[in-house]
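Missing here is one protein chain; the remaining ones are kept as they sit in the complex.
Going by the order they are written in, the chains are A and B; count residues from 1 in each one.
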Amino acid sequence: MLLLPKFDYEEPKSMREALAMLSELKGSAKVIAGGTDLLVNMKKGTVRPTRLVSLKKIGGLREIAREDAGLSIGSHVTISEIADSALVVSLFPVLARSASCLGSPLIRNRATIGGNIVTARPAADLPPALMVLGAEVQLKGKGKSRTVPLDSFFTGPGSSVMKAGEVLTKISVPAVPSFTGGDYIKLGHRAALEIAIVAVASRLTLDRPDGVIVDARIVLSSVAPTAVHAPLAEKALTGQRPSEELFARAASIAATECSPITDLRGGAGYRCDMVGILTRRTLLKAFHDASGMKEGGA
Amino acid sequence: MKAYNVINTRLPRVDAMAKATGDARYAADLAMPNMLYGALLQSPLAHAKILNIDTTAAKKLPGVRDVVTAKEAGLVKYGVSPARYDEQVFCSDKVRYVGDEIAAVVAVDLETAMEAVSLIKVDYEELPVLLDIESATTEGAIAIHDDFPGNVGAEVHQEFGNFEEALKECDIVRTDRFVNKRQDGGFLEPQACLAHYDLSGNLTLWSSTQSVHYVQRSVSMVLGIPIGKVRVIKPYVGGGFGPKAAVNTMEIAASLMSRRTGKPVKMVFSREQVFLHSRARHQFFHELTTGVKKDGTIVALKNTCHLDGGAYSSFGIATIYYAGSLLGAPYKLPNMKYDGYRIYTNKPTCGAQRGHGGVAARAAWEQQLDIIAAELKMDPVEFRLKNIMKTGDVTCNDFNMSSLGMKECLEAVRDGSGWSKKKGKLPKGKGIGAACGFFVSGAGYPIYRSETFHSTATIRLTEDGGAVNLYTAAAEIGQGSDTILGQIAAEALGVTLDDVKVHSGDTDFGVDLGAYSSRQTLMSGHAAKAAAEDAKRQVLEALSEVLNVSPADLDIAKGVIVFKKGKPDFSRLRTAYAKEHRGWKDIPSEGELTFKEAARIAFLTRGVIIGNGAYKPGELGGKYKGAAVGTSPAYGCSAQVVEVTVDMETGKVTVDAMTDAHDCGFAINRTNVEGQMQGSLSMGLGEALFEEVRFDGKGRVVNASLGEYRIATALDMPNVRTIIVESDEPNGPFGAKEVGEGAIMPTIPAILNAVYDAVGVRINELPITSERLYAAMREKQKK
Partner (left out) sequence: MKKLMTLTVNDRAYEVAVAPNRTLTQLLRDDLNLLGTKEGCGVGDCGACTVIMDGKPVNSCLVLAVQADGSHIKTIEGVATSDGLHPVQQTFVEMGAIQCGFCTPGMVLSATSLLEKNPHPTEHEVRQALSGNLCRCTGYQKIVEAVQEASRRMKK
């Protein structure tokens, strides 16, 4: 039996109460949602909060709702709910796909979108899709609230711009323009229960089905301290007419825009090469979906 | 083949319901009143002298009942083979790997025990750490064990025929190197035990083990408790695969602390501790040189193997022999030379794991044979068919293939997989590969020199009701032995499986060497069969006297008495039975005299009917050194065809289909045989594609979790097509021999050969990760 260290546990009835508890202990208190990352690390002894705060009694954190033409997703929505949500599947298939890649069905039933973001793991499955979708997160702190684009959220492995005492409440995913397609590919060893060796999310918007690329987004994960865009590759695509050669070129540029390490799961050189392969493949699929679509969905 | 009533069927396992409903109790589920919880202090360093151990603070922690070190446990050395008793329950002078046990604490709850462990202060003097064979065998390297300067813990040199001479007649001679990685058992249930040393000095130890016998002997020897006062009981066990076949530290520590505190003591491994304990598959570095004639006849093999053994010997003393001896078959090979070296390193100890020392050797050789077949422009299956042995052949190292359905297996997978339509005809990136293998049906000799029976069995018929109680110390660890032994006993006695109650895994029930080397169907099966036949004889003799029919004219089948020469009038017996059972509604009334009634008569005339059976193999094998390891009363064999898809851009291998044919002699339970085949294949696939235990520069296991040590998930395994071949083994009960380990042998090489077929690349280092294959494909492209 792997034991958890001792800690206090609270279930505040309001966000105000929760924020007070979290700021009071300045970093020694943590929110527990799905627990699939936090409890593992507490059992391993790498993280030792003295208090865990559950937001289960606080409303407004568990819904997927339309927001303007996009979606607002509560931070405590589980990964399963995202993967299975008809709204997510139709509006943002790349997000549904990345959600279905995470861990195992058992993990997905507990892990939350908020948790997958705030833990800031370089190989996390949802951030790349959320970043190509231009998602923003709402952070609530004592007395104030702020919105941060996910592109600017992560600062390093396990760290983000979140301050002690802040809670991530919701994620806003803006609608995608017409003729937009996206894809997420995760390369792992096994077919389930994997943390990515490399993963790539891509998104392309065309001005018309047989037109040029007006917007290109590529996010690489597991190959840098955080998930990162491949701006040079994105630039090489913008304004261009889609073709296999173009995607191949963009892919090789993307392969130079990452700084992977060699670790337990893979070597740095291999990871760079795989960035190229996965970028090309996701661009092809994104283009295929974009050119086949009447309305936006990525 | 003869028609049987109970065996060769698909009867559901006798323990399936308990497992399906959550009723089955494994070691960690057990509890006793006033039970204490134990925890271990294990070394954080890979190699260090112990200067001092201070347990004062630990002892003072409220709730702690005892703290023990080598001082309390003693220095009795133990291990698997008496030739290499190099383990102590707790380290006294030094620690030899990260995880080496130094002390144990027992307390009122686990939290307190673990806290106390953290309060034990140990002063170490670090020593140079030797983490691989090269550094361990470098001139001047520190000795991990004083008795073995140079760190070669065991060395084997064997030659059969004359390798160098034989090379002269070869047209193709090829040398290849191959290396696998250290594996882990990966069983779902971590080791656990509960020890109860009672007020009369009797120890009862429940433990998740593959051999109650070996644990009993080890605990008795180390703690100085007479064997007769040590009872080891195996509850349900959640898989073993080899690492659970020898005693572990918890079993000895818990017993010791129970004796000292007078309370029951429970100890359970965490998953990380399972990895640190290991006793799993070695890393093998093979260099094979094979000589073949241009007509495809295999003539000679030289096999040099270095085993990275970890810090102690454990089963490794047998592994080093198996790494050579298990290449003597299934091909005719007149000249075989083997040089093996097992090296001590400062890492967890390696032992036996499904297929033992044969798996890496087989992978290496079967790939090399494919390379040679390609050079000869021969189809790999045809090449193998040309060379395989047949029933009655004897290997150059004196293994007698008393039955060998190798040809049938190979043809079955060739035909069952569509080999001829696919080989050489699949699109680039898709491949098909084949391989063969064989394995022992039980080691011919116990791990300690002894004349002991390998298995005993006792059958006791109930005085009323005719139920058959089978007592055996054999270990049901998931492989199905309870069901198999029950079926064998039922068949031999002439009753149904429902009439048999199997009581197993308890040293009070007799002697059984346990579940390892794929022995129980054959060996424990023989004992159970003999016990059943003994009981049957007694029942028929009793019946014969009462009915005045010759015993030769009587038999029992399907729970009724068979009168071969016409049914006598037994109404008198039935009336007497009915009189004894007034009030019962199910008095036998059919035309046949039931076994129930006959058993009752036997009791009334003779007393309790006890049938006894005991088995040991006859004189086996050759007279050369090490002949004992690998000899067996029978050998199972297997052939496999695997199809893969390789993602040419990422190097990722997906196994699409597997077809396996295994000769188990005779399938006592067909469903069970298939299940063993499928399980073996999944372990082989895991080792081929994903599994490796990894260390950092300080000798710490860095992937001691089932998340980072990857065994196949349901999405990684393809559909497995199983074909049972039955060659009717004369040395096996009802013709049966092994299936538990043999089927893993061809798996890795079949995958390797399929990968080559797909992308033209040979991989000589496992696992075939996407990165490794990608690099190999790039290398090939450059040429």
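Heads up, the rule we're going with is that contacts are C-beta pairs under 8 Å (C-beta built on N, C-alpha and C of every residue); 3 or more make two chains touch, one makes a residue touch a chain.
Since this is a predicted model, take the numbers as computed values, not measurements.
K.L.:
Omitted chain: which shown chains does it touch?
P.N.:
Touch partners of the hidden chain, whole complex considered, are A, B.
K.L.:
Which listed residue, B:13, B:306 or B:347, touches the chain dropped from view?
P.N.:
B:13
K.L.:
Out of B:6, B:98, B:237 or B:593, which is the one that touches the chain we can't see?
P.N.:
Counting the whole complex, the residue in contact with the absent chain is B:237.
K.L.:
Tell me which of B:22, B:224 or B:566 is the one touching the absent chain.
P.N.:
Of these options, the touching residue for the absent chain is B:22.
K.L.:
Take the complete complex as the reference. Which residues in subunit A touch the chain that isn't displayed?
P.N.:
These residues touch the chain not displayed: 1-9, 11, 32, 34-36, 39-40, 43-44, 52, 54, 56, 80, 103-107, 109-110, 191-193.
K.L.:
So that we can see where the missing chain sits, which residues of subunit B does it touch?
P.N.:
These residues touch the chain not displayed: 10, 12-13, 15-26, 28-29, 185-190, 236-239, 241, 270-271, 477-480, 671-672, 674-675, 678-683, 705-707, 711-715, 717, 719-720.
In this section, only the chains that are shown with their structure count from here on.
K.L.:
Cα centroid separation between subunit A and subunit B, in whole Å?
P.N.:
A distance of 45 Å separates the two centres.
K.L.:
Quick one: which bits of subunit B touch subunit A in the complex? Just the residue numbers, please.
P.N.:
28, 110-111, 114, 268, 270-271, 649-650, 652, 689-690, 694, 702-703, 707-708, 710, 712-716, 769-771, 774-775
K.L.:
Report the residues of subunit A in contact with subunit B in the complex, numbered from low to high.
P.N.:
Contacts found on subunit A: 1-3, 104, 187, 189-193, 195, 197, 264, 266-267, 270, 273-274, 277.
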